[in-house]
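Here's a structure for you.
Note that this complex is displayed minus one protein chain, with the remaining chains in position.
So that you can tell them apart, the chains are marked A, B and C in the order they are listed, and the count of residues begins at 1 in each.
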Amino acid sequence: MSEPFWKTAISKVEPNKILVRGYNLMDLVGKYNYADLTYLLWRGELPPANHSRMMDALLTVCLEHSLNAPSVDATLFVASSGVPLQAAVSAGIVAIGDWHGGAIEQAAKMLQDGIQSAKDRQMSTRECAQEIIKDHSERKEKIPGFGHPTHTKDPRTVKLLEIAGETQLRGPHVELAQVIESLTDEFFRKHLILNVDGCIAAIISEMGFDWRLGKGFFIVSRTPGLIAHAYEQMYNDRPYKAPDWNEITYTGPPERPVPK
Amino acid sequence: MSEPFWKTAISKVEPNKILVRGYNLMDLVGKYNYADLTYLLWRGELPPANHSRMMDALLTVCLEHSLNAPSVDATLFVASSGVPLQAAVSAGIVAIGDWHGGAIEQAAKMLQDGIQSAKDRQMSTRECAQEIIKDHSERKEKIPGFGHPTHTKDPRTVKLLEIAGETQLRGPHVELAQVIESLTDEFFRKHLILNVDGCIAAIISEMGFDWRLGKGFFIVSRTPGLIAHAYEQMYNDRPYKAPDWNEITYTGPPERPVPK
Amino acid sequence: MSEPFWKTAISKVEPNKILVRGYNLMDLVGKYNYADLTYLLWRGELPPANHSRMMDALLTVCLEHSLNAPSVDATLFVASSGVPLQAAVSAGIVAIGDWHGGAIEQAAKMLQDGIQSAKDRQMSTRECAQEIIKDHSERKEKIPGFGHPTHTKDPRTVKLLEIAGETQLRGPHVELAQVIESLTDEFFRKHLILNVDGCIAAIISEMGFDWRLGKGFFIVSRTPGLIAHAYEQMYNDRPYKAPDWNEITYTGPPERPVPK
Partner (left out) sequence: MSEPFWKTAISKVEPNKILVRGYNLMDLVGKYNYADLTYLLWRGELPPANHSRMMDALLTVCLEHSLNAPSVDATLFVASSGVPLQAAVSAGIVAIGDWHGGAIEQAAKMLQDGIQSAKDRQMSTRECAQEIIKDHSERKEKIPGFGHPTHTKDPRTVKLLEIAGETQLRGPHVELAQVIESLTDEFFRKHLILNVDGCIAAIISEMGFDWRLGKGFFIVSRTPGLIAHAYEQMYNDRPYKAPDWNEITYTGPPERPVPK
């Protein structure tokens, strides 16, 4: 095969020099912050000013959700087992699945497809929203990015929409997400709030991100917290965290003899 | 560098042929069982008959310990997050750390060093055991492979010793482990049982395994169970397993205003 | 919620006793081998004799494929980074994805759905196979479990079919897989062999396994090899395995100044 085995468009290392997307990393550090450089890594270009401000909010707004998150819980158990810090963190990262942060991907795809389809077929945002809701309800599927078990108004959505307003990023994808929210009462007889996953999805769509990078926002957002929880478990809690034998309900067959 | 980047002594693939340690894998399958072939992979040679029987026991005796194991618990949380099966299993594997299966390594090193040292310095097993206990108690360290929070007599140790007897594998390392156990009452004023980690350590030392492969036995032993638990969680339990917000005790600072 | 948080039907621990699916684990060890007990964990019952023999073959036939496997390669890089054994193994496990062992799941689902559908609609195996091929070719999808980049006749398929013959397990699912293979020349103008993933899929379907456990076979099969490769890398190769800077082809933008 003529393609080189080791190749990348992301960065280049030479003795005493590191280029990231063409820029000397040392000319960026101290001038652009972590959120800006994450944007550079993912998009290939430095962010315009409004994207820069939004990016930082997107990467901090779901910083923490206490132990009410399977990723954090997985991290705790691993951290209690006598492993190095990164091992515990890796277990938390791998838990960022379809039902835990992953709705960002699915919601961003849904909103991007919806806006494209509305444009192609000259539908209004309202018609587009109705179609999306109908599709999901016919397939008996949840609409990704809507509803929350704990919050009745997701404070993170409120904050992100506020900053999206200030940064001129409340465009058609955000509008579509909000119209869907407003129609849920009618269709489902209960209000499904636009949750933080759905709101991030709408805003990153507005900013032109590929929906397949959606989980990336959640992963970066949660990594410092996973480290904090692993550290807390390792140095401030007992080793070998697990329920005791008599706290576990056994639902299998009763004791039986091994066949002869 | 003259060393090839991709090299291994373990196996070789050619079109329509797979060699493992020199043997055609297809001549082994159906003739040697899983435990035998694990032995071949790790040692480079097929096991003699007594090692074969022992190997299978070593790989099955710690098959399961219910949810009373951080590895299984980590697997459950990850499995509940909307991820593929292997992702949940990987989180369980990474939890097999120094305090969860890892004592096999440390105990095997201790026993192998002890027997070597006894030989070099012409000490009796009893003297060697006393020295090991003193060393650990002076450094205020636990003796790896001894003591258990749930079992007062580890049933797995009993079973392994029985099979080790049948297979002529109760040699000096096993003896040393048993003498250490018998001396714990005197030194610590409580009896520390030889647990399954310590017993596996003794037997694999007897069989000539490098202590640095110790965790391998526990990893292989627990993998089918991690798969079973992941599967059970994915298809028989709720998604997004986590404690509810009101079940979590917060021990940090009370609510405070953000500085101006 | 009234459901207990910690519950499982798989096993139960009490002081000095471990039950697996109702059996005392110590009555199983030494009597049933690793493959049998894996079967018990996944199915809830001990295997009949023909399933026992087949199970062991299924768990050993894809034991190793040298470094020609992303899971092994991932393990090597992690093992070279100064981590404990299980960390390197976990990286290999997580790589057992849709394109690496995962075809077992998809192929088993396809064959199970096919046989069910053939029964419901009174189709012949040949008609069923034709329908499956047409469906995939219309959707421009690969048929999972068929074709191999290295082997022109997968030696593992040959071996498994031989043992399936001896154990009376060459039933309708296996037949369907073989008819699909025989029809590929006609439909695709090249022969797509029944590869080991497809063959495992057919046989476990024959044995009554849920297709969603398909990857489990591959995971268990590869775990001892991942351990062997991690160990070889850690103690017989250089640390920090990575291509040197001048072996990497950079395909990004040329060096450019950071904007003012």
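What we mean here is this: a residue touches a chain if its C-beta (ideal position, glycine included) is under 8 Å from a C-beta of that chain, and two chains touch if they have at least 3 such contacts.
As the structure is a computational prediction, the values presented were derived from the model and not from experiment.
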{"item": "Chains still shown that are in contact with the chain withheld from the display", "value": "A, B, C"}
{"item": "Which of A:Lys119, A:Lys153 or A:Arg256 contacts the chain that the document leaves out", "value": "A:Lys153"}
{"item": "Residue of B:Tyr23, B:Phe188 or B:Tyr240 in touch with the missing chain, whole complex considered", "value": "B:Tyr23"}
{"item": "Residues belonging to chain C that touch the chain removed from view", "value": "66-74, 77-78, 80-83, 87, 90-91, 94-100, 102, 149-150, 239-245, 248, 250"}
{"item": "Absent chain, residues of chain B that touch it", "value": "4, 6-15, 19, 21-24, 27-28, 31, 44, 46, 83-84, 86-87, 90, 94, 243, 245, 247-259"}
{"item": "Missing-partner contacts on chain A, residue numbers", "value": "3, 5-13, 15-18, 20, 25-26, 28-30, 32-35, 37-38, 41-42, 53, 56-57, 59-61, 63-68, 84-87, 89-91, 93-98, 102, 150-156, 158-159, 162-163, 212-213, 215-216, 219-220, 223-225, 227-229, 231-232, 234-238, 241, 243"}
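Simple rule for what comes next: only the chains that are shown with their structure count from here on.
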{"item": "Distance between the centres, which are taken as Cα means, of chain C and chain A, whole angstrom", "value": "29"}
{"item": "Cα-centroid distance, chain A relative to chain B, in whole angstrom", "value": "35"}
{"item": "Inter-chain centre distance, chain B versus chain C - centres from mean C-alpha coordinates, in Å", "value": "24"}
{"item": "Per-residue multi-chain contacts in chain C, two or more chains", "value": "6, 8-13, 15, 28, 84, 86-87, 90, 94, 243"}
